[in-house]
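For this view, one protein chain was removed and the others were kept in their places.
Each chain carries a letter (A and B) given by its place in the written order, and its residues are counted from 1.
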Amino acid sequence: MLELRGITAGYDRRAPVVRDVSLTLAAGESVGLLGPSGCGKSTLARVAALLHRPDAGTVVVDGTEARGWRHRAPRAQRTAFGVVFQQPRLSADPRLRLRDLIAEPLRATGAPDGIGELATAVGLSDDLLARRPHQVSDGQLQRACLARALALRPRWLVCDEMTAMLDASTTAALVSVVEDYRRENGAGLLAVGHDPVLLGRWCDRVVRWTDLAPGSGPTGGGQAGRGM
Amino acid sequence: MGDRLRLSAALVAVVVLTALVAPVAWPLDEQAVDLAAKLRPPSWAHPFGTDEVGRDLLLRCVHGLRVSLLVGVVAALAATVVGTAVGTLAGALGGWADRVVMRLVDLFSSVPHLLLGIFVVAMFRPGVWPVVASVAVTHWLSTARIVRAELLSLRTRPYVDAAISGGASRWRVTVRHLLPAVLPRAGLAAVLMVPHAIWHESALSFLGLGLPAHTASLGSMAQAARGTLLAGQWWPTLFPGLFIIVPTLAVAGLAGAWRERLDPRRRSELAL
Partner (left out) sequence: MTPLLDVRGLTVRFRMPGGREVAAVTDVSFELREGECLALIGESGCGKSVLASALLGLLPGNAVASGRALLGGGLDLTAADERVLARTVRGRRVGLVPQSPSAHLTPVRTVRSHLRETLRELTGRRGGEEAAAARASFPADHLDRYPHQLSGGLAQRAATALALVGDAPLLLADEPTTGLDRELVERTADELRRHVDAGHALLMITHDLAAAERIADRVAVMYAGRIVELADAARFFGSPGPRHPYARGLLDALPERSFTPIPGMPPELDALPPGCAFAARCPSATDACAAVPAFDGTVACHHAPEASRA
């Protein structure tokens, strides 16, 4: 179970973009978080994945309360999450070949280095795996980013606008990779997005940002603050 | 850009070759004094003329170039290593570590440049290494600032978030993802620093604080020639001066071309 309790977070303590928001995901459940851009839903997703320390509130991951964020979170706790972001170009280290990009979490944790199955799952050929990010399309790069997120077999997936830049076929392909993985591993999913049709089709349940956080309206500060 | 790059590269190659090869190919003594032939204007026997004790100026310029380049390159490298290390420490750790380190950097830069340099030189006996140390101590600050600023901006990239979720330690993120991204910029800063370091050495020598007086250094030669210039003897000032200016321009040109290559706004060749 993933519990977010009374989260207040942002990039400026005086003007948090998320105010006192609570959300609970049952084990293996997929929840779509629907809201306009800049509303703070991405910030909440980063808090959930232990990548952004909230100003207030607690995150409980499978019964254990998070005590630290980013590098201060115990490795076992932060690798419980696989994250995929909106812009594959910014999510990939430009110097790494796709093969190394996908294998990076395995190497960082000393896990056996084998990405064959992952690459097959996301449909990347050997030729593409040998390329660097600037030599592939957005869709191909996002496939690699998804494979990287799955490399450590996370119990939770956090997909922040994963398909916003992609065409319909690549979107459907990536969603089916996520769903295959979840079916096999029983992982839970927090999918953040702005497309009600997509999230409705993809997730067990869709939560509207406006229902979740009646207090915090769009401030425009959430996205701009991260140098997008 | 192509022409500028080629011209600068050719000049740098000539300068480096001159400094490396000439003293070996013509092992003449640049200290040889010939009081019978002092302050001769340029001629076939002495293309750059002779100085006030009759030493051949061409020979001394070449040896001086060797010393200046050595000091410049070693000092720039040392300053870059120190600056990168400090900048990385501040940028990768962030928070209070960043604040403490950067206040120290501010403190250092509030002391006048040359004064600090003179202080370092004055602590040791005259020689090449105190000069290198003096230049390095006064030049690492800007590199530290550049590296720190780059790291702070890179740290917010989603790929760092992804690496953290992928279990990467702080050390691994820094060494594998952040440092490789700033090294080209630190390298550029190092190249740009070489001419600066040459100037610094020349200035110290000119003030009589750098290398021992008999060592041929471009700065000390220009200093020694000060008196003769007023008497109308221009060559002891002109040639060492040119030997300071030409390598400086060449290295700066090379660095400029490099900077253009680094510029992310450069249009990519293929944008599908």
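Just so we're on the same page, a residue touches a chain if its C-beta (ideal position, glycine included) is under 8 Å from a C-beta of that chain, and two chains touch if they have at least 3 such contacts.
Just so we're clear, the structure is a prediction, and the values are computed from it rather than from any experiment.
Undergrad: Sort through A:D12, A:D62 or A:D167 and give me the one touching the missing partner chain.
TA: A:D167
Undergrad: In the complete assembly, which of A:A9, A:V83 or A:V175 touches the absent chain?
TA: With A:A9, A:V83 or A:V175 as choices, the missing chain is touched by A:V175.
Undergrad: Can you tell me which of A:E3, A:D20 or A:D138 touches the chain that was removed from the display?
TA: Within the whole complex, the residue contacting the unshown chain is A:D138.
Undergrad: Touching residues of chain A against the unshown chain: what are they?
TA: Those residues of chain A that touch the unshown chain are 36-38, 86, 123, 127, 137-140, 161, 164-173, 175-176, 194-198, 200-202, 218, 220, 224.
We take it that only the chains that are shown with their structure count from here on.
Undergrad: Just curious, how far off is chain B from chain A if you go by their C-alpha centres, in Å?
TA: That pair's centroid distance is 46 Å.
Undergrad: Can you list the residues on chain A that touch chain B in the complex?
TA: Spelled out, the residues of chain A in touch with chain B are 46, 49-51, 70-71, 75, 78-79, 81-83, 85, 87, 90-95, 104-105, 108-109, 134, 137, 145, 148-149, 151-152, 154, 226-227.
Undergrad: Once bound in the complex, which stretches of chain B touch chain A?
TA: Counting only chain B, the residues touching chain A are 153, 156-159, 161-170, 172-173, 176-177, 180-181, 268, 272.
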